[in-house]
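For this view, one protein chain was removed and the others were kept in their places.
Chain nomenclature is as follows: A, B and C, assigned in order of appearance, with residue numbering initiated at 1 for each chain independently.
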Amino acid sequence: MSKTLLATIKTPGFHFPTISLPGKSLLNINKKMRIALLILVPILLLTAFSSWLPLPGPLQTNLRAIMQWPSLAHPFGTDRMGRDVLSRTLSGVQVSLLVGFSVALISTCFGIVLGTVAGFFGKFIDRAIMSVVDIFLAFPSLLLAIGLVSVVGTGLWPVIVAITLADVPRFIRLQRSLVLSLRSRAYIDAARTVKASQWWIMRRHIVPNTIAPLLVTASIAAAHAILVEASLSFLGLGIMPPAPSLGNIIRDGQTYLEQAWWISTMPGLVILLIALSLHFLSDGIREALDPRARK
Amino acid sequence: MLAYSLKRLLQLVVSTFGVVTLVFFTLRLIPGDAAAALAGDTITGEALERLREQMGLNKPILAQYLTYLWDLVTLRFGETITTGLPISGLLSQAFPITLSIALATITLSLIIAVPLGAMAAFMAHKGRKTLDNLITTAAMLADLMPSFWTGLVFLLFFSLMLGLFPASGMVSFDDPVTFLKRIALPVMVLSVTQIATMARITRTAVLEVLSEDYIRTARSLGWSEVRVLFRHALKNAALPIVTIVGLSFGSLLNGTVIVEFIFTIPGLGSLLVNGINSRDYQLVQTLIVFYALFFVSVNLVTDLIYKQIDPRVQL
Amino acid sequence: AQDKTLRVRFYDDPAGFDPASIFRIENENIAFNIFSGLTTYDSTTGKVVPDLAESWSTPDNITWTFKLRHGVKWQKGYGEFTSADVLYSFSRTRDPATASPYATDLAGIVKIETPDDYTVVIQLNAPDGNFVHTVANYHQGQILSKKAVEAAGKQVRWQPVGTGPYYLDSVDVNSRIVLKRHKEYYKGPAPIDTIVFQIIKDEATSTIALRKGEIDLAMRANKEENLQTLAREGFKLNKVDNYAVALRVHNLSNKALSDIRVRQALAHAIDYEAISKATSPSLQAAAHSMLMPWMDVYTPKVPRYEFDQAKAKKLLAEAGYAKGLTIKNLSTSAQGVTEFQQFEIDYLSQIGVKMEMELVDTPTFNQRRNNGDFDITTRLLPAVNPDMILFSFLDPDNIAPKGLNGARYNNSKLMALLKGAKAEVDPSKRLRMYEEVQQIAMTDLPYFPLYTNNVVWPGKPGVTGVKINYLAQVNFYEVDMK
Partner (left out) sequence: MTFMPVDTETVLRVQDLHTHFFTDTGIVKAVNGVSFDLLRGERVAIVGESGSGKSAMAMSLIRLLAFPGKIVSGRIDVAGNEVASLPESELNKIRGSLVGTVFQDPMSSLDPVMRVSDQMIPPVMRHLEVSHKEGEAIAERWLGRVGIPDAKLTIRAYPFEMSGGMRQRVMIAMALSCNPRLIIADEPTTALDVTIQAQIVELLKDLTAETGASMLFVTHDLGLVARFAHKVGVMYAGKLVELGPAADVFAQPRHPYTQGLLRSIPDAADGTRKRLFQIPGFPPDMRLPIVGCAFADRCAAVRDICRTEAPESTYRGVNHFASCWAPTGLDQSVVERQVKMPERIVEAELSPDPVRADALRSDVLEMNNIHKHFVRRSILPWTEAKTVHAVNGVSLRVKRGETLGIVGESGCGKSTVARLLLGLEEPTAGEIFINGSAQMVFQDPYSSFNPKMKIFDIIEEPLVVNGQSSRTERADKVCSLVSQVGLDQSFLGRYPNQLSGGQRQRVAIARALALDPSVVVADEPTSALDVSVRAQIVNLLCDLKDELGISFVFISHDLLTVRYISDRIAVMYLGEVVEYGPAAQIFDDPLHPYTRALLLAIPTPDPVREAARKIELVTGELPSPFVLQKGCAFASRCPKVADRCRTEKPVLRNFSRQRETACHYAA
């Protein structure tokens, strides 16, 4: 009898009332994610296929088309060097998203590992990790950024590393506090009573339940990273032109705010859209991950 | 209480030592030194060497480290390498400025953000989503404004067009009105992001509290919703707000470089960046010790405020 | 009459005003107004004119006799200026204990004599026709009061005492420097009583401050868009053209760059004229020589490199780089990648040269540039003395890291000509020799002149007499305001 039962578990006829894996079904349930994707997908598509668009390259200067108003030929106008702002924005989106996602991803990974270890094992390990975290928190992130840039030069990776270094302590703290609050949950005890190993408990019970709040923080961190990159480039530590990032386009265009507002405003709007959709996306995923929200 | 403070102080000493050591060696890992920093277009290599010697940069690193530690212990901050000015003097000039800007920013932000956040939470709690969405989205957008951008826009608008605030000038405490006018713009620029963060935190915290039982109790005693919101809900939601204020305070002390640059505010941020840019080891190290001290003091004060707000908090 | 106060934007940090260790042009400009030299530069023509020395003479460019002005008073009551102060000042700079980077500039002095209070005789180890530049009111040429220096002790850089038109009243390193006029200045008191230098670092803020009337004059503005706004609104753009030339330094120990055809190809590949015109017509112009047109030894008769990408490609192909090559350009992160450099990158990419920017922070940049640790980089040396430029850049004795010859250029023929020219007394012969030097340099192209720099000090229309000299400095004695 039990053999046939097993078969029923595996057949599609078996009743799984709600989604279990991200996929088509996720889109169905979640309004927020749909809004987010509605914004994000077109931007990403445009970005990915920007070379197919009838636009000049992002680095292509044109001395005869300096600071032109937005027009059909240049939907976002042109900048001080006659480059097409749309084309630059699109390629800036790639860079900025890379920065944002890498920072969020790396920070989250470090946060999960170190925060979990600190919170779960407590005692000496906790104290050791947290005092290092405190040191990093008291350490001006700017100095880190400058140090890094001086040693390895400017570029994408130094920027990502610099921002990540400043973010990681926060993630560790967050994860630790989440773990601390989870550690006393009844289901952890329940797992202990069946002699589950520490490793198993961390992997199966603690970490999955910290993902949702971490995700929200990560999406904020991603949006912030895009901005911090802009500020770093203001200080000459970010991604350097002519390579465009949303940050440095805005920063460069900022000086022409009176003469040519579009140079910084248009990519600024794109950042806002991206951040908004990241926010919705993370919120949506969080809801989708939360079985409690399912009825 | 005193004992608690002492314990925190001990913590401080340990972590400061860590920070100091880290900073000392990080700084020296960075290529270029004070002499190189000073050298502009015109200085030759030979002259540089002479300068380096004069600045005491030729001594072995370990010797420099020990001297430095000893100076710290004996509370001698010394002089900057590049300008020969006493560091304590620079600090005592820059710190009050930064502090007042930070305080003003926090105050302004709290005054605006807390009612906004509370309103948003209240509306969300009542299911009236429009205003909540409006505030939440506005906060998100404000959070995303880079300060170099808002700085310029504010300058153009409030200073040039409306003529309300000066764009430059001495930052002096002699005349409070002038002083306030002078720091008004930087404070406004810094507040934009602070308001966004605080409003968001307030909203989340208040929203959580609003569904607590004791809120219902207060309502059942006949208090109006507004009174319940501001007397009961806010007080209970204060812990996360205080936490974020503490963190903001820390970041306002070292994270305002851009604003200080734009508005020519001679604060700690500029001091630090100048120090780093001119590789003035002495200055940077001292500043960082100062930061660490301040950081821990803010934490301490935050904890004490916790205790004040929520008597359940154990110190 | 009411006391006049001039408010001037100052864009850097005050770093002290000891001539022996002064750096950075803004600080130097203050020192320029506090101190005097034996000679100084005419603000308009750039010619060397008398200052503390009323006259001078030399029979052989080796022994120089200066007759000093009588009755010149030190600021802050330090009494009268005499030849002893000259002796003291020069000896102080030369003293290794002072560790002055400018000691080398005075290294040629063998002996200084002061036969009386108003005569100074200086003997050099080799003939130097341009020695009057060395003793001009600039760095090593500025004369200090012995008494004042000794009184100030370690704080000498913050307590400068000179004989110039203004004395230092107060410094707040964070926000401003206040100069007051020296009432006993030997030419008579300056028209303005107080000059307040306000520190405003951000260009945009400075422009707004000027437009709002918070300052009267901005020391140097370097953003074209701001200048246009100011001009439109009726501000006066006080200006000196061609103050210095920005040179691209080609490191000749780099394999590709050691090939003269590659260097010439780079020169042909970019339309420098168009870039300057398009991006900052008021701030820069295309350059064709290492020297400035206003220098007496300047010659336009040097090879020119027209914008011709076909030719550039051909030259590259001949040098064996038909497939292109990559060059690293060392630059400072403080400045970022300038628009000019972005254009260069774009133009060079069209002939298959990939110019990669190596951006490092300023101290690192300075260190590496001084050590000659780069493929190409940029250097701009403001100087009035042509020898200063030519020797610094071309003399093999000055090869990095010892000196500024970052290209590591070593051409004995050119050197012989240059040394000869420096010693030559006959003006026409001298000029011809300088011409030949310039021709060789522009053919070999160890350095390529990217553009000449203009300096603009925008100010209110009522501020008059802002004449910027070729060291980009303003003599505030001449400035007045309505």
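Basically, a residue touches a chain if its C-beta (ideal position, glycine included) is under 8 Å from a C-beta of that chain, and two chains touch if they have at least 3 such contacts.
Keep in mind that what you see is a predicted model, and the values were worked out from it rather than measured.
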Which chains here would be touched by the one that got left out?
-> A, B
Among listed residues B:His125, B:Arg182, B:Arg200 or B:Arg279, the absent chain is touched only by B:His125
Touching the left-out chain: which of B:Ala37, B:Ala94, B:Ala218 or B:Ile276?
-> B:Ala218
It is residues of chain A that touch the chain not shown, namely 2-3, 5-6, 8-9, 14-18, 20, 185-187, 189-197, 200, 204-205, 208-209, 289-292, 294-295
For chain B, which residues touch the unseen chain?
-> 3-4, 7, 125-127, 211-214, 216-225, 232, 235-236, 238, 309-312, 314-315
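Here is the rule we go by: only the chains that are shown with their structure count from here on.
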Longest centre-to-centre distance from chain C, chain (CA-based) = A
Selected pair, greater C-beta contact count between A-B and A-C | A-B
Centre-most chain by CA centroid is B
Gap in Å, rounded to a whole number, between the CA centres of chain B and chain A = 25
Chain B touches at least 2 other chains through residues 30-32, 152, 156, 277
Give the residues of chain A that touch two or more other chains, as numbers and ranges in rising order.
-> 146, 150, 258
Chain B contacts chain C in the complex at 30-34, 36-48, 50-51, 53-54, 82-85, 90, 93-94, 152, 155-156, 159-160, 163, 166-171, 261-264, 266, 270, 274, 277-279
Spell out the part of chain C that touches chain A in their complex, as residue ranges.
-> 203-204, 223, 225-226, 228-229, 274-275, 278-279, 332-337, 339, 342-343, 345-346, 349, 357-361, 363-364
Report the residues of chain B in contact with chain A in the complex, numbered from low to high.
-> 14-15, 18-19, 22-23, 26-27, 29-32, 137, 140-141, 143-144, 146-149, 152-153, 156, 250, 254-255, 257-258, 272-273, 276-277, 284, 288, 291-292, 295-296
